[in-house]
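Here the complex is missing one protein chain, while the rest keep their positions.
Let's turn to chain A:
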Amino acid sequence: MDMNQYLSMFIDESNDHLQSLNENMMGLEANPDDLSIVQVIFRSAHTLKGMAATMGFEDLASLTHQMENVLDLVRNGKLVMQDFIFDTLFKSLDALEAMVQDITAGGEGKADVSAIVSSLQAIVRGEVPSAQGEGAAPAAAAPKETEAPALLDEFQLSVLEQSIQEGLQVLFIQVSLRKDCQLRAVRAYMVFELLERFGEVVKSFPSVQDIEQEKFDYSFSLYYISQKTAEEMQTLIMGVSEIDNVTSVALDVETLSQLGKAEVAAAVEEAPPVPARENIPPANETPAAAPKREEAKKAPAKSAGAPSRTIRVDIDRLDVLMNLLSELLIDRVRLEQHASDIQSGELTETVEHMSRVSADLQNIVMKLRMVPVDTVFNRFPRMVRDLAKSLDKKVDLIITGAETELDRTVVDEIGDPLVHLLRNALDHGVESVSDRIAAGKPETGSIHLRAFHSGNHVFIEIQDDGAGISREKVLKSAINKGIVTAEQAAAMSDNEAHQLLFAAGFSTAEVISDISGRGVGLDVVKAKISSLGGNVTIYSTPGKGTTFSVQLPLTLSIIAAMLVRLGSEKYAIPLSSIVETGIVKRSQIRSVHGAKMLEFRGSHIPIVSLSTIFNVPDYDDSDEEETEIVVIRKGDKLVALTVQDFIGQNEIVIKNLGKYLPSIQGISGGTILGDGQVALIIDANAFIK
């Protein structure tokens, strides 16, 4: 089977499972006694294992399997969670994540995880380092208690059930070899060969590999599907020499569902106990756990809230949809024209209806690109946990507004800057426990991560309740690094001083830790956010904490713009750079040192003729008595542009002008208007030096 077509689905789903594992693990860390969370984790791990095995990623599957073994003990109350176990499980998750990433990058998802695997196995054996006391005892006892060979996972169970329904015999067979048997593996092989001639071995215990390597004592048991009856099989197997005893029990659906209650348990009693050995994987599921399965099935839905009803769509396809839509809009305009030429009432009505529908369609398509910031935020709790641990600080991360939606392109880009700001808040913001107690604060610091809409923007704020930014420290450091002079520093407002944090090469950390010393400064964060059309501001109160506020445009590709006309040409001016529009008389325009200036709110700002700058062929405003102006700004500088007419405000889709065109001064891109024509988007920044 060609797995490639499922690969992207596998990757997506694996990432989802890893994410949910991470989240739930954190939840469990906060509530170690909540076994329902363990059920959810177990389910996720189990599904992940199944998917990985199906796709042939053996390392991934086997590591998940080891995790499952640990989790299984936990959910059956045989192992108490403790820090060491959490750390190992988190390490396993990281390893899994790395593997999935490798697969994403086209690799085979192989990794050397033997260290983690042996830690996990040690945990299963009860060799928890710190746990000489209560945690270890039940854990150590676990493997012995699980000697009952009821080790079917759900998949195998359903195979067996189905076989019974199809009228086949499902047998539980236990074979013991004679104690004087010389070549146990060979004997076992003969038994297996015999079995495989008449049916199928679903699961054996110990595993086939272990048996082949003679990693068993004198007995093994297995689940078997065949057309032969239990008695027939028993006789057949007894026919192999050096067999001491064979028990063969036919199972029915009921027995299977209760697994191991009556007959199987009885069969086990008769048979010599299967010794628990280190290299034998412990039972996946003890008989007592079977009813819990049911709970496990329901648990995720309950604890994870209503699952979001979504499908994944390739963003390229959305772009295609968008383009098709704009074609449709062009045709619509043509139809409208024809309809008005033909003057047919019915046609006009139909076209009008179509216009409305296509406008709605356009809206929807635009919205399709919006995703909740949740997809970025959800990796932060884990990161903050790890960081806090390594910094030996106590921190609560409080996330609000994760459902706030942003354009996919922005969401993809915003992750790294946020990671950096969070690191910054943890490393520089929140104080150590002792400092916090000394300052009379609760020993656990808090970092608020919130997202919300405001106007045409989305704000993401990272607020800590740490020590705040020390103006003196910042200025001292800036002077030392030659970023500002002492005189400049003295004259700076607090706000200006805070902005210095964004200067290139600036870092207040006295000791470079592995958190802040990654060679990325806040200047990079600022640059990234600016490139997204956003902005960062810092608010800080000494002793109370610091807030980084990131302002982002809702989307990169759709903006609100004012359409203006110059002769037969239309241009779009982004609303975000427009301060005001208005009309001025010729008499209001003054010449200052040869440059045209306009008095605007008490100061003089330059006034520029757009038609002159762009050499518009069929419009010239030089002899207009009154002229429309658009006042645009860059930072706090203003310029008035003269235009012929305002067409109106519109949401436009930004398109680039193609690779061939050199960057054109004053033009930042193009957009396709409702009539199918391209209008150029004016880059306000270019008009202000």
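As a working rule, a residue touches a chain if its C-beta (ideal position, glycine included) is under 8 Å from a C-beta of that chain, and two chains touch if they have at least 3 such contacts; residues count from 1.
Heads up, the rule we're going with is that contacts and distances are computed from a predicted model.
> Which of the following names does UniProt give to the chain that is not shown: "ABC transporter permease subunit", "Cytochrome c", "Chemotaxis protein CheW" or "L-lactate dehydrogenase complex protein LldF"?
Hidden chain identified via UniProt as "Chemotaxis protein CheW".
> So one chain is hidden, and I want to know which residue out of A:Q337, A:T350, A:S530 or A:Q677 touches that hidden chain in the complete assembly.
A:Q677
> In the full complex, which of A:L324, A:I437 or A:A491 touches the chain missing from this view?
The one listed residue touching the chain not shown is A:L324.
> In the complete complex, which positions of chain A touch the hidden chain?
322-327, 330, 569, 613-617, 655-662, 664-667, 670, 672, 676-680
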